[in-house]
Every structure is written in structure tokens, then in C-alpha cells.
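Contents: one structure, followed by commentary.
One chain of protein is taken out of this complex; the other chains stay put.
Order as written gives the chain letters A and B; numbering starts at 1 within each chain.
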Amino acid sequence: MTEKAIYFDSSKCTACKGCQVACKTWNNLPSPLGTNETKWSGTHQNPADLNGDTRLIITFNELEGDSKIKPVKWAFGRRACQHCTDAPCASVCPGGALVRNEETGFVEVYQDKCVGCQYCHSVCPFDVPRYESNGLLDKTVIDKCTGCADRVAHGMAPACVSACQPNALQFGDRDEMIAKGKEKVAWLHENGYPDACLYGEREMGGLHVIQVLKYGIDAHDQVQDPQAPATAQLTQIIKPVTGAISGLTVAGLAVMFGLAIGYKRDKLAYNPETEDTVSVITGDVVQHGDPQDDKTVMEHITENLPIGKKGDK
Amino acid sequence: MNLSRRGFFKATGAALATTMAFELSSQTQAFASESKQDWKLVNTEEYTNICCYCAGGCGSLLSVRDGELVNLEGDPDHPINEGGLCPKGATMFQLRNVVDPETREVIKNPKRSTRPLVRRPGASDWEDISWDDAIAEIARKVKDTRDASFIEKNDNGLTVNYTPAIASLGGSQENSEEEYLILKMMRSLGVIAIDNQARV
Partner (left out) sequence: MTSHWCDFQNTDVILNCGSNSVENHPVSALWLEKAHEQGAKWIVVDPRYTRTAEQADIWCPIRSGTDIAFYGGMYNYIIEHLIEPNLAKYQETGDMSEYNFEYLLNYTNASYILDPDYKFDPETGLFSGWNEKTKTYNAHSWHYETESTEDWDTSENGAYAWVKKPGTPEFTTPTLTNPKKDMTLQDPMCVYQQFKKHYSRYTLDTVCGICGIDKDVLELVYKTYTSTAKPGKAGTVLYALGQTQHTYGAQNTRAMSVMQLLLGNIGIPGGGVNALRGEPNVQGATDMGMMVNEHPAYLKWANTTDRASLRKWLESQTYSDGYYTNKPKFIVSSLKEWFGENATVDNDYGYDWWPKVPSETGAVDYTHISTFELMQQGVIKGYFNWGMNPCHSAPNAGNVRRSMANLDWLVVADQVITESASFWNAPDMNPSEIDTTVYYLPCALIYEKPGIILNSGRWIQYRYQAVEPWDQAKPDYEMCDLLWTAICDLYKKEGGANPDPILKTKWDYYVDGKIDPRPVAWALNGYRVAGTECNTDSANPKTDLLKGYAELGADGSTACAMWIYSGMWNNNDAPLDPAEQPLCRRNTEDKSGIGLNSEWAFSWPSNRRILYNRNSCDMQGKPWNEDKKLMEWNGEKWILVDQADFVAVKGDKPVPPNNKTFFMLWEQNARLESYGMVDGPLPEHFEPFESPCDENPLNGAFHNPCAFGTQYASTKQGTKEQYPIVATTYSVTEHWRTGGQTRLCPALVESMPAQFVEMSEEFAAEKGIKNGDEVRVFNNRGSVVVPALVTKRMQPMNVNGKVQHQVGLTHHFGWADLYGTGDVVNDLTPNVGDPNSFTPEYKAFLVDIEKA
């Protein structure tokens, strides 16, 4: 079995959001039922960002064009989990909620195993995983694109891909998707889009979302040269040890958590001098640096959570 | 003949999905590994339908279990949309069922109104009414209005058989058979003020 990939051709994407809502309907993800509960973002991009009930959004970016016949560049992007080969989220996940499927290459989600630590959120270079209360599971858990593992297992394409009318989204063997993307980039270079590029072939050890970006990486709100934070790589080494749930590894994780937080924009930050974890918003220390404490990993994790978002034990 | 799987749909238009090998629209073959969760489409029957928005005529595929809709997506065999749906088409499921954000259970869409209602003159709210009463009252009003306004012959003595007092608007949302029944009913009543979305 070869690895699979979702292919996204931004030059054929019409930003209709069929994928965005198909993801929600297939996966039974709710939308607010209160009248006017969702506030308009001010642009066509709604919701403005991913949330625990929205795993995929289409992004809109308006830029100056460079000719009379195309005075505007309206760059459409696809924002969702990119299913990294070197998936830091799966590396740091202590509970087995995020698992890289070695066959498909997709990072699958098992929400029942989520302990609510949000480490995955902190280490994701694409700022993807989100954390929401889930009434069915009766707890607050991580949520992100699963690659529709259930559909794929039954021989169907992911819901977003099936829904895509202009075939901007496709699904297939990763190497074929890369080849298709290279061909399209060449076509775009010949047809007036010199900044077009392929994204996902090598990033993060290779992504399982292969994108053709018509106006280049930044225009489509993608991350230039994404890197796994050093913490995530460390965690991979330490992870077998953390199975023992010792005080020492708790400390290790806390340190790495802090580093990770420093890497991505987040509500928490780590001060390496004091070894404290600090809330960026309030400035309060939410976790004092004390490598020799005797709490369990779980206690540590839940203590580190933003207020009101405590996970279930 | 390249009859597709759904080419074998019979009078009911249904095919029992579970009795057939699953296919993918075109892009890959089934994975060997089994899904870890309960399969959403287990024991469902499939029905084809046509989208209710623009006049693209995109095909949709509905999965039904125990008489209830469990999924709706594009019909991969349909030559116009090849399985794709726009955001409106892709949410047609929600016209009937939505997910409750609190419980994550699938519930009937609470904003859809499924009972006949009447609003009386001067009233500031609706009242419930039975179908029988609603039909009887409307029929009476139609007859009274028609009888009071009906013109059999115009000033030139030409037989015209119309009523100017009743108007009927709409039809592009209905199926063709319904369009004919609405039209036939209205024209036979003598209604001439008939228009529908095609006008605008």
C-alpha cells in the first residue's frame, strides 16, 4: 500500500466552501443553532478560523494584482490538518489520541483517548488542532481533520474531496498527487502565474496534503518552511519513558510544553530562566517550575490548561 | 453498456448499499484496513435525487436507514456533477436534520415548520389548525372570492371566464407534475394572475 494524499489545486478552487460544509455534515459536526450566533468575520472567510467543530476552512486573501486585466489577486487557500510525515502532534500526544497511520500517512484522531493536554496544539506548525467540549463523549477533546479515515477505509475519498465540484480537491496515491501537482505548477508558470509553487512534497518530512499554490506560499496563507519544534523531536525520544509516568518525565514534558508554546502563538509561554509557565494574557504564572514535584502527568497536564477548559480525568 | 451500480436502481429507486461492494468515485481502491469506528452507512439504502438549488441538476445520493436520512452527498455516477456538490447542495441533509451542538445528537431541524398554521385577522400570532380545517377554510375562501369576482363575458361579448381577484405565485420549487396540477387548478378556477420565479 502506497501512501495517500489529498491534492489541493488552489488555481481550480472556486472557494465555494462545499468541502468545508461537507466535512461538517459527514462528520456530524454541529454549527451554532442560535439565531445570528455566528458573527460575520468581515470577509468571505467564515468562520474566521478553525474551531473544535470546524476542521476545514477555505481562506480568502486579497492582494494587489499586476495587470489591467487582473488588478486583483484573490488567493483561496485550504486550511486544515496537513497530515505531516514528521507529525509533532502525534509525537507529543501522551494518550494515543493522535496516531499516524503508517499505511496512509494520515494522522488519525481517537477522541476517546484524548486527555486534553493540548500539547498537539502547541507543537503544530500549522496551528491546526482545536479543543472543544464534546457532548457525546461528555468531555473536552482535541478535534482536527481525520482524513475521513472511515471513508477511506471503505474505499471512498474524504468527504471534502468527494464534494469538490471543480476537482480542485482530489485524493489518491501521494506520489501521483505530487506528479499531478508538478504538472499543474508548470502549466501555471506558462499561463501567467510565475509565483505558482508546489507545497507539501518535502515540508515536515512530507505532507499528505499536496497543494498547488497559484500565487505562492504566503499569498495562500501557508507557512514558509514549517518546522517541528525541537520539543516535539525530543518528545519522540522521551516518549517511551513517559509511559512510566514518572515525576521526572513530567518535568521534561512541562519544559517541552513551554518551548512549544514559545514557538507557536498561544495563550501560555515558558520562561526558561525561572522554568515557570506563564499566561500571556494575564501574566500570571500558571505553573511554577519545579522539576521535582510529585504530581502525575495527568494532573500536570490538566493544571496547565486554560481556565474553563479542563479535560476529563 | 457501462451501466453504473446505480443503473440497477429499480422502481423504488433504492439500492441496498450494504449488499454491494463499495466503490470510490474514481480515485482509489478500498483500503485493506478496517475503520476503527462504526461505519456510518451500515445497513443503508441509497436513493438518488436532484439538488434543490440552482438549475444545475446535480445528482445527489441519499443514504437511509430505518426510514431516516443518515447521509446525503453527490452522486458519483452523475455526469453533470461527477459526485461533487456546492456548499448548498452539500448541506441539503440539514433541511431535515441537524446536529445539536450541546449533545452532538442528530435532531430534526427545529426551525423547519411542519404543522399547518393560521393567522386570523388582526392577530399577532399563529394558531394551530388541522389539515382538514385549513383545506375547508381555504376552499371556502377561494369559492367566495371567485364567485364574487368572476367574469364570464367581457364588454365585447367575448367569453373570457376569468377571475381577476385571485393570484398564484410560484412553481419553480415544485416538481413538474406539481407545476401542472397547480397550473391546471388555477387556470380552471379562472385565475389569470399566475406567475412564478421564472418572471424574476
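Following the convention adopted for this analysis, a residue touches a chain if its C-beta (ideal position, glycine included) is under 8 Å from a C-beta of that chain, and two chains touch if they have at least 3 such contacts.
Here the structure is a predicted model, which is why all the values come from computation and not from measurement.
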Contact with the hidden chain (one of A:Ala5, A:Val21, A:Cys124 or A:Cys145): A:Val21
Missing-partner contacts on chain B, residue numbers: 1-4, 6-7, 9-14, 47-59, 62, 64, 67-69, 72, 77, 79-82, 84, 86-88, 91-92, 94-96, 98, 108-109, 111-124, 126, 129, 131, 134-143, 145-147, 149-150, 152, 154, 156, 158-200
On chain A, residues whose C-beta touches the chain left out of the figure: 12, 14-18, 20-21, 24-25, 30-40, 42-44, 46-47, 54, 62, 64, 68-74, 76, 165-167, 187, 192
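Basically, only the chains that are shown with their structure count from here on.
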Between chain B and chain A, distance of the C-alpha-averaged centres to the nearest whole Å: 38
Sites on chain A touched by chain B in the complex: 1, 4, 16-18, 20-22, 25-26, 28-33, 53, 101, 103-104, 108, 110, 134-136, 149-150, 152-157, 159, 161-167, 170-173
Of chain B, residues touching chain A in the complex: 22-25, 27-37, 39-41, 71-74, 76, 81-87, 89-91, 93-94, 98-106, 110
